[in-house]
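Input: one structure, supplied below.
The complex appears here without one of its protein chains, the remainder shown in place.
Up next, subunit A:
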Amino acid sequence: MVSRNKNIVRAILIASYLVIIALIVSGISALFGYLNTGADRSAMLHTEIKKTEQYTPKIVWTPLTNEGRPIDKNNLNALEHDYLDAWYVKHVAYKTNTTAGIKDYYTDSARLNLYDMIALNTDENITIESTTLEHHPTLEFFSEDGQLAVLTDNDVVEYKRVFQDVNMILETTEISTYKIVMLLEDGFWRIRHLVKTATEDYNVEHKTISTTNLNIQGINYYPQATPWDMFGDSFSKDTIAKDFKIIKDAGLNTVRVFVQYEDFGKANINNTKLDKLKQTLDAAETAQLDVIVTLFDFYGNYDVLDWTLNMRHAETIVSSLKNHNALVGWDIKNEPNLDFESRGKTTVMAWLNTMINLVKSIDDQHPVTIGWSNTQSATLLKDKLDFISFHYYEELDDLDAAIKTLQTEIPNKALVMGEFGESSYDGFWNPFGSSDDDQADYHKKAQAIIATNNLQYVSWTLYDFSKIPKEVVGRLPWRKNAQKQFGFIDKNGAKKASFKYISQ
């Protein structure tokens, strides 16, 4: 008995000894391993180029006929790059009343003028948020030794918001002409002289596009497997074509799709994604469906200095799709009025205004709208938009009245209910939610109201989804789960009761 106990003690001792040794060895090896890791050799010289695009206003050079030496493409690019950077640092300086970056892009004597202005505005507590939207430079002169250049920048469209004591006191867009003398110093093209030779207020008026032929009876579309990630790696034209056939067969004529700003590459559009978007439109054309393309989805910055990037984004997409037969209209932004609180109404409205102008300047054939999240906001920008769309997730009983009000306020434009629907979720998180039958009833009633008011509509949505990204409704499970079951077709591909009322 004694020897048995002794053996057990021995075994425990030996085992514990082994464990301790193993722990020490692994500890030392981990430490050794850690000390042996370090910077990657290739990163030693910091040779990687960290260049991000921050400022990309539209710049159109007049054909080169400058005096002095003919300029080559490299020099012209360097000049353009530094010239735009000079504008950018100026915008930042006046926005923050700091001088960072100015000395890189303005010569010793020129920068004093900016410093003076910053000092003055600091004293008066004035800040200016500004950006330029367009430049039309002409190279007037390039010196023989390549160190001096003279430009005339015609019709520079400048947007400004002036704040004093935190209150916005002026919002203005001006169009000006500048004469600029630039010097090449320390490898930077720096502004030496800057003279504004002409300036006036700028009001661009684009004609509204007639929408009398518009007859939207549609549905918001995401593929069932990849909601909010329609143009990712699992993009399949076949799936989309099949879905479009279901939609067409259900008696609808339009789909509304979403282009996510960051997903599509911000200012530098990802061509693969753009191509997938084109394929989607091709599929719609084959299925004889029209497409409303919603731009800037998941974008929420609206900062004035971000505008030029937004504009390049929209410009690429709009110009490459504007001739597509399936395109029926542009939705500038989904529910921007929800950002009024966090970003400021003026900021968001100015951004929308600019983007409407931009889209209209590129595409003068297709109507433009904004998918307001409720009927109260739908009157905003009503004169600029070609048709009005609003989303409706409130009580159906109030819908009729809301439409009537809108019709009196906006008598001359087509009204489209861009999103509406009801979730059939009545599970754990919301046991008293609607059932499939309730949902069917909802759509039946909604279609009746639509019919009496002669309203155009785009319902939410074709499918029930199994996963919802947190960016859509947040992380709360009762919201997520509700969002999963707005579809007319359930997870298993079976048509729900509501499918009967998908169209009129």
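Quick note on the criterion: contacts are C-beta pairs under 8 Å (C-beta built on N, C-alpha and C of every residue); 3 or more make two chains touch, one makes a residue touch a chain; residues count from 1.
Here is the rule we go by: contacts and distances are computed from a predicted model.
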Options "Spermidine/putrescine import ATP-binding protein PotA", "Hydrogenase 4 subunit B", "Chemotaxis protein CheA" or "Oxygen tolerance": UniProt name of the undisplayed chain: "Oxygen tolerance"
Sole residue of A:150, A:291 or A:403 that reaches the chain not shown, by the stated touch rule: A:150
Omitted-chain contact residue, chosen from A:114, A:133 or A:370: A:114
Contact residue for the chain not shown (choose from A:84, A:157, A:181 or A:314): A:181
Positions on subunit A contacted by the hidden chain, ascending: 67-68, 90, 94, 109, 113-114, 116-117, 120-121, 124, 126, 128, 130, 140-141, 143-145, 147-148, 150, 152, 160, 162, 164, 169-170, 172, 174, 176, 178-179, 181, 183, 192-201
